[in-house]
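Only a part of the assembly is drawn; its chains keep their places, and the rest are absent.
Note that the chains are named A, B and C in the order they appear, and that numbering of residues resets to 1 at the start of each chain.
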Amino acid sequence: MSLQKDSGLTAAAPDGEVIKAVPVRHPGRWVAAVVVLVLAAMLVHSLITNPRFEWPVVGQWFLSDRILSGLVNTLELTAISMVIGIVLGAVLAIMRLSSNPILSGIAWLYIWFFRGVPLFVQLLFWGFISALYPKLSIGVPFGPAFFTFSANDIITAFGAAILGLGLNEAAYMAEIVRAGIQVVDHGQSEAAAALGMSRTLTLRRIVLPQAMRAIVPPTGNQTISMLKTSSLVSVLAFPELLYAAQLIYSDNYKTIPLLITASIWYLIVTSVLTVGQFFLERRFSAGSAR
Amino acid sequence: NPTQVGDAEPPGVLTPLTPDTAAIAQLPAAVVAKKELVVAMDVSSPPNHFSGPDGVSVIGLDPDIAKALGQALGVRVKIVGIGFDSIIPGLAAGKYDLAIAQMSPTVKREKVLDFVDYFSSGTALAVRKGNPLGMRLDTMCGHTIAVLKGSFQESTRVPEYSAACVKAGKKPIQPMVLPDQQATILAGIAGRADGVMQDSPVLEYAQKKSDGQVQVIAVAHTSSVGIGIPKTSGLLQPVRLAMQHLIDSPTYKQILTRWGVANGGVPSAAVNHNSD
Amino acid sequence: MTSAAVEAVRVHKNFGPLQVLRGVDLRVEPGEVCCIIGPSGSGKSTFLRCINHLERIDAGRLYVDGQPVGYAERGGRLYELTERKVARQRRQVGMVFQRFNLFGHLTALENVMEAPIQVDRKSKETARREACALLEQVGLTNRQNAYPTQLSGGQQQRVAIARALAMQPKLMLFDEPTSALDPELVGEVLDVMRQLARDGMTMVVVTHEMGFAREIADNLVFMDGGAVVESGLPTALLTNPTHPRTQDFLAKVL
């Protein structure tokens, strides 16, 4: 093991000439870059100068209470429903991969149903469940009921939104987590098993950390998508960011500037999430060859 | 392929309107050249504007008004049924010339569009079948009332009632602002909202069609709605004249009667007659 | 009579239509070092994997420490063990894989520390101390913070050995533990294994290096075609093979 201590063998000889090479020229790429830059400049220029964008109106609403409280609601909805989605999704993915046909069947059914029914319908269902089941009761199935509640008392609008978004998201996250787990080399779990690690431990300590490289980017997608999807809860009169903007322009008819206002906020939040995704990816790429 | 007027005509005979030469004379050259007006409206709200049985055409009060205006102005009318969010950008884009979509003029909106009155309607309060909460117009304080986003009820009526409640030392009304007509009705039926406030023709129609699952219990106030006209289009004067021409003709009454809103007529085609 | 460390009775294993093990019989006494040699594809790795229940056998009986591997025997019937019990069984058996299977997201040191911390619930410090000692033993102190992709083949193999030893198993299964090592290191690993043997650890070692087998084995087994063809003392087997297939194989050794 003499690698680390200087072996002295090469010290006496004159050192090799350092490689300094002229990089390959890629004129095509430079052209592409210039084209993109010019297009971007034109876009920005027209964004700024086109009077129809009504930047003063954007400025006036950008930090307004209604927009900001919509933003807070959006963030809250997204955060809570993504947490539900990721946790439940991971559980479903593990169930789906289990060798037990009952568990994997239940997970399959869940995924099939919740991916299949439009979120809009699911939200309406949770929001207006009392139109279908005015009373919910706990009791013997098909038999007497012990407790009976009014559905509206249990499921508030916020609760309905979270239920709808979270349960729906779980079905999608389950597929993402499953793909991630499947991609990890089987030798890794065999090695863990051979060390006496239980299946749960193996999953938690060995497989999932490596699966994260395949899981994080699509999960970033889902989170960023959820930011915008959550605007479907407007059907429950829950004022998140886009709906807040819509309410404002449905009153003053300044549609374009208000949509721009909302879009800028979405872009800002997306940027933050993109940065977060970058660091998560870096964290989980430790030990990978690239 | 936007929804256009097809052959799906409801019963009732309309007398064709004679051209109004004074109005025609004021039409901008561009409109004269293409001999067509494109009129935008949404399609979610019977009897004002909704999808015909063929799924393609838009029928209702607003399309009829639009067609009659076309006759008065001597141009074809193309009716485009589109989501509300598209109407203003579409007008700005020059895709549409006019919006006839039950828009209530307000000071804010008049900064963006000009309005010519063509109809007026009352505000109705509807509740679940049997009115289990015993709602009345004067007992709405503290209750949740569903309204349609962008409606006159949202912007004006409910805030007025709510202010009165506060003044009387009661709890304010909780408005529940929903993005479409059906959601407000559903909120009423599901008991999410204790009452629904909407234009009276809309709720009366809903009561009929939903087998009384919603029940109109009061109608009050009336306010006018206007044809939305882009500020620089040059269409304000010709449309005003043509609308007045329509109001003065028997056709106007025929149209209103046909859609069951005979008491919604306006006396004159007032411009920017806001109710603020 | 104490039970054998490993006892295989007519063990069969198929992969679909391919019969890989066709009745392996083998007995390894506690504290014994058993080396398995044989041609490529003869089922050596598969047999080791069966001992650790990474593959299920299709027929025959396989006991480790007197217990059927992966099953409990009650009243002449076999009952599948729960996953947790299988894990406990494996806890006693260490394995060095032919392809190493180092945990890709962990450094060399973390690879060695992982199981002692998570399975044996050792404290981080204890685990680290022991892991460092093991890595030093295999000459890897200076690369302990490198990830597997940053290690040379021989370095990876040594980490794999250290990782298995860290669990202090009663039985070690080595699948060609010196294939990537230079002669110098083979000598060092041999030293480590001799020490383990002295400490009473049972070992089953698949190897292609006859010299290594001769040096360390108490019992040398020649496998071919999914079965044990011949076994015996290494010196005897290597110099006087009785079975023609063994003679044939050994004749070709360089």
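Here are a few things to note about the model shown:
Following the convention adopted for this analysis, a contact is a pair of C-beta atoms (placed from the backbone, for glycine too) under 8 Å apart; a residue touches a chain by one contact, two chains touch by 3 or more.
Remember, predicted model here, so these are calculated numbers, not experimental data.
The stoichiometry of the whole complex, written in the labels shown, is A x2, B x1, C x2.
Assume only the chains that are shown with their structure count from here on.
Of all chains displayed, A has the C-alpha centre closest to the centre of the whole protein C-alpha set.
Among the remaining chains, B is positioned farthest from subunit C, on the basis of C-alpha centroids. A separation of 82 Å divides the Cα centre of subunit B from that of subunit C.
Per-chain CA centroids place subunit A at a distance of 40 Å from subunit B. Multi-chain contact residues, meaning those touching two or more other chains, do not occur anywhere in subunit A.
Only residues 84-85, 88-89, 92, 106, 108-109, 111-113, 146, 149-150, 154-155, 176-180, 183, 186-187, 189-192 of subunit B touch subunit A when the two sit together in their complex.
Contacts from subunit A toward subunit B in the complex involve residues 52, 124, 127-131, 134, 150, 152, 157, 234-235, 237, 239, 243, 246-247, 249-256. Of all residues in subunit C, only 52, 54, 83-84, 87-88, 90-95, 97, 99, 101-107, 114-115, 118-119, 139, 142, 147-149, 163-164, 167 touch subunit A in the complex they form.
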